[in-house]
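Only a single protein chain was left out; the remaining protein chains are all shown in position.
For reference, chains read A, B and C in written order, and residue numbers begin at 1 within each chain.
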Amino acid sequence: MTVTIKLFAILRERANVSKMRIELPASATVAAAREALAERLPALRDHLPRVAWAVNRAYVPIETELHDGDELAVIPPVSGG
Amino acid sequence: MTVTIKLFAILRERANVSKMRIELPASATVAAAREALAERLPALRDHLPRVAWAVNRAYVPIETELHDGDELAVIPPVSGG
Amino acid sequence: MNIMSPNDWITLSPEPLDSAAAVAFVTDGRAGGIDVFLGTTRAETSHDGRALIALDYEAYEQMAGEQLRELARRARAQWPIVKLALLHRTGRVALGEPSVMIAVSTPHRADAFAACRWLIDMLKKDVAIWKKEVWADGSGTWVHPVVPSPGTPGEG
Partner (left out) sequence: MNIMSPNDWITLSPEPLDSAAAVAFVTDGRAGGIDVFLGTTRAETSHDGRALIALDYEAYEQMAGEQLRELARRARAQWPIVKLALLHRTGRVALGEPSVMIAVSTPHRADAFAACRWLIDMLKKDVAIWKKEVWADGSGTWVHPVVPSPGTPGEG
């Protein structure tokens, strides 16, 4: 299945990309996507243990199962306001 | 001694005066001024038990001694804001 | 009464209150948060169907001015206030216009909220200002007037 990854702020700058697609096995979890991302974008490796995750614009726990077409956003600590 | 009395809001309207002078014996207290006022302005009688008092623009207790030239303000419950 | 020092703006005046001016006054490079409170008047209809159209504010101007300055001093003793504005109208205030406006800037937001809240609470509790409700038929009702109740023990 295909999942769209969105990157923001320092992660977007480090990866030099804001949006990408990755292929994952059916029923892969956010944790599996994290591993795939760390492999594809080594520049993010140090950051990934410290981020939150959102699937289709809602925060989810790392063990959440993904579905084909999901938008998975990597959310570094927010600093709005 | 002479004390200037200031009246505000409902008291000013009831008495139909905002400022007046009263003569009091030396060392008279605010309580004595209250009695003198109740006599001079019977329209205020019902209100005087419920007001606060300020001498020279600061709240004081009713047993405070007055001095010649003091400005004694009768302060009905405030409702600013 | 209008006192504008570099850091405190305290006014008791019949002029309409300008929230943008208050915000501009308290904006400062040392502040991270600004809290602004505006007191407005709820539309109301009397039991016999008259609409409230305005409030008339009366102040013991000299005393109220001193009290507002003292509140500013006491707020500064409790919170690290960068700038503050403490503005109250006198005279007639149309419904929909604010009668009081308080703006406080502080390095961190919790202090701005706390100081602003304390200032409006103290202002309403102590400052020598009175409001009279003005009804569509021209009649007026003093708010929080002394309820005539002969024999009630006095508070002094």
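Rule of thumb we're sticking to: a residue touches a chain if its C-beta (ideal position, glycine included) is under 8 Å from a C-beta of that chain, and two chains touch if they have at least 3 such contacts.
Being a predicted model, the structure only gives us computed values, none of them experimental.
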* Structure fact -> Check: shown chains touched by the absent chain are A, C
* Taking the full complex into account, find the residue in A:M1, A:M20, A:A36 or A:I75 that is in contact with the omitted chain. => A:I75
* Asked: Where does chain A touch the missing chain, residue by residue?
  -> 6, 8-13, 30-31, 45-54, 57-59, 61-63, 73, 75-81
* Structure fact -> chain C residues touching the chain left out here are 18-20, 23, 27-43, 95-96, 98, 105, 107, 109, 112-113, 116-117, 120
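In the analysis below, only the chains that are shown with their structure count from here on.
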* Which chains share more C-beta contacts than any other pair? -> B-C
* To do: State, to the nearest whole Å, the distance from the C-alpha centre of chain A to the C-alpha centre of chain C.
  => 51
* Could you state the distance in Å from the CA-based centre of chain B to that of chain C? -> 25
* To do: Please report how many Å separate the Cα centroid of chain A from that of chain B, as a whole number.
  => 74
* To do: Would you pick out the residues of chain A that each touch at least 2 other chains?
  => none
* Asked: In chain C, what residues contact two or more other chains?
  -> none
